[in-house]
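Note that this is a trimmed complex: some chains were dropped, and none of the rest were shifted.
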Amino acid sequence: MTNWPRFNLASGPVDVTVETLRSMQRPVLYHYDPAFVEVFAHTTGLLKQVFNTGYDVVIMQAEAILGLEGAVASLVSPGDKVLNVVSGVFGKGMEDFILKYGGDPVELAVPYNAAVDPEDVRRVLRAIPGIKYLTVVHSETPSGTVNPVREICGIAREFGVISIVDTVSGLGSELLSPEDWSMDVAVAGPQKCLGGTPGLSLISVSPQAWVAMEERAEPLRGSFLSLLDWKTTWIEQQRFPHTPSVTEIYALESVLEQALREGMESLTGRHQACARAARAAVLALGMALWPESEAIATACCTAVNVPDGVTDREVIDTLRSRYGIMIAGGYGDLAGKLIRLGHMGQAAHPALVVAQIGMLERTLIDLGLEITPGAGVGAAIVAFQGWDDSTRTYPHTG
Amino acid sequence: MTNWPRFNLASGPVDVTVETLRSMQRPVLYHYDPAFVEVFAHTTGLLKQVFNTGYDVVIMQAEAILGLEGAVASLVSPGDKVLNVVSGVFGKGMEDFILKYGGDPVELAVPYNAAVDPEDVRRVLRAIPGIKYLTVVHSETPSGTVNPVREICGIAREFGVISIVDTVSGLGSELLSPEDWSMDVAVAGPQKCLGGTPGLSLISVSPQAWVAMEERAEPLRGSFLSLLDWKTTWIEQQRFPHTPSVTEIYALESVLEQALREGMESLTGRHQACARAARAAVLALGMALWPESEAIATACCTAVNVPDGVTDREVIDTLRSRYGIMIAGGYGDLAGKLIRLGHMGQAAHPALVVAQIGMLERTLIDLGLEITPGAGVGAAIVAFQGWDDSTRTYPHTG
């Protein structure tokens, strides 16, 4: 049997806290047990706070890809024109959903190491009439980049366009609010910066989005993909459209409690500080970041070009087999081009960043690269100047 | 805060064993960590054994309703004629899926306290040409009944009709095998007789069913509902179509190991013996079973008519609030008509049956009914003659 890793520092699912694990030890309740209805209602309330929203929230009962497909399936009718903003593998993937549900995709794309310029969105919306929806990825985990979703969705709203935002790994990497950011449907995941388990989709829905779903010729109802089903059952009657994943809900309740106890400002600040330290370390080791600038690097993982002389698999496999550290590589079109250092959830901490960089250094030496042992870690240590767990103070740039 | 129940004896999700809870304490792995790929492969292998099948099996990543909708969505094309065999709420519900995916449903229905006669299936298949699929529920949990699925699917196969079987609560209540029973797509749940957590769909797929999916004009691919996606990723390449629910897989692995350690013959025998004892107890208390005969009563729960003079809610709520026992009531069209005693998973044990009947007696007395205290339990105790945990010997009818 393969050894288990010492630390799961991949880009999701990530290792969860002991508190989260303990929450899952609660007995499995019948979903209509009054105690479970209470837990579910409590969890929904916590999710609103974590999303910082007054919008309705929906917890769909499978990993966030369900929420993304469900959002498209619930909104897009045959013939609807959809502006798909693409800056990476996940953004590109939205096109498949749009096509599957009969939509007519209009693509605005940039290279996968770049971010979209909001002004280009405005230009397209001006140029092409009749666009009804806009789809965009906030934090493009495979590329390690972020898009300026706040500006993009603001522009969409100006044009009366309903936005669908993949913020699966975005929630927790930046302070956000669906209202302030004009996001109509925002789909997040518990298993990224929140550090939870991967079996649920966390979704906020604006009133405009509900209207759009309800006003379709044939609203999507009676399906596992339906967002409306949750409106007419849970939101309106505290009933369930189908059996929820009881233990995943326990985990989510705990994960949200932990996030709120920490505070979303601290939580995002912690991720950003770790990302900055990881970038400093990588650069100090003479490696190059995959994103074209640090300004568009996501806080949830750090994408690094594979150094000359080694392959991504060599780095990843050596790190995993010799030193028990699991990190992720490139994905889809990016396979082989990059490795990704992870700092999500409880891994967003100096001890884990330092451990990871240290083991990466050891690995690169094992693979014959010439680096100065300690150089990366040293840069990270400098970058962590000002960190304080006890006061939740994290270093930030001027 | 509402007290949690002492025992969850509902009809699913049910309480899980401590061994299952412990299995979920394993650290959350990245899904492409070699250790997780190993766990997933191991779990798939165990599932084949539990299903007693050489067919491919698929573990879809949400509660069994996903598997049912996915099976219909993956198979049924617009215009396909589908014989929907209905003996209860769940059977009736299949019609919605058939319609949603463009199928043309033909209904063969019996009252919700009865089972379908296989010869009626044969008659319909003879009478109506061009039927491509048959949908049927094995164990109709809401009614506490079973259909003779083995015979029904055998007849379907004679006619070249592909069967889709909801055996969500059937797996574990009867010894079955997709091959022997001619079931093309069989969808089971971990949270019923196997006593697991509710977040996954367990599906066996016959070669004919794969062919039918692949030969559609537009095979369903790239969707959370797609069975084919699992064939082309996991089955053929040991990759995942999307992020699996890691912790649910841990639980499933453990649940399947426990089932196989016990043996499926023992597991089903244990459920059947408990169901017989529960029925004996109910009859001894002067109450009536909902199923029209004991012969068609399911082994997973015992549906009982609500006694005169009380309502289902009074019984259920008193049992829950005063004595900490959660049981289920009627569902959909059956609401208010019946209560359901639960004996699934670890609740399929004399100690729990006796505790449940005892607390039910106490409740009925509280509600003013005249029953002889101990009469129901006494009948159950007699029915348990021959039970032996240590040798896994369970009483059965001559």
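Residue numbering begins at 1 within each chain, and the chains themselves are lettered A and B in the order written.
The rule is simple: a contact is a pair of C-beta atoms (placed from the backbone, for glycine too) under 8 Å apart; a residue touches a chain by one contact, two chains touch by 3 or more.
Please read these numbers as outputs of a predicted model, since none were measured by experiment.
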With 2 identical chains placed here, what is the total number of copies in the full complex of this structure file? 4
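The rule is simple: only the chains that are shown with their structure count from here on.
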Distance in whole angstrom between the CA centres of chain A and chain B is 35
Which chain A residues qualify as touching chain B in the complex? 1-5, 8, 10-16, 21, 24-35, 38, 61-66, 69-70, 96-97, 100, 191, 197-199, 222-225, 242-248, 251, 320, 326, 328
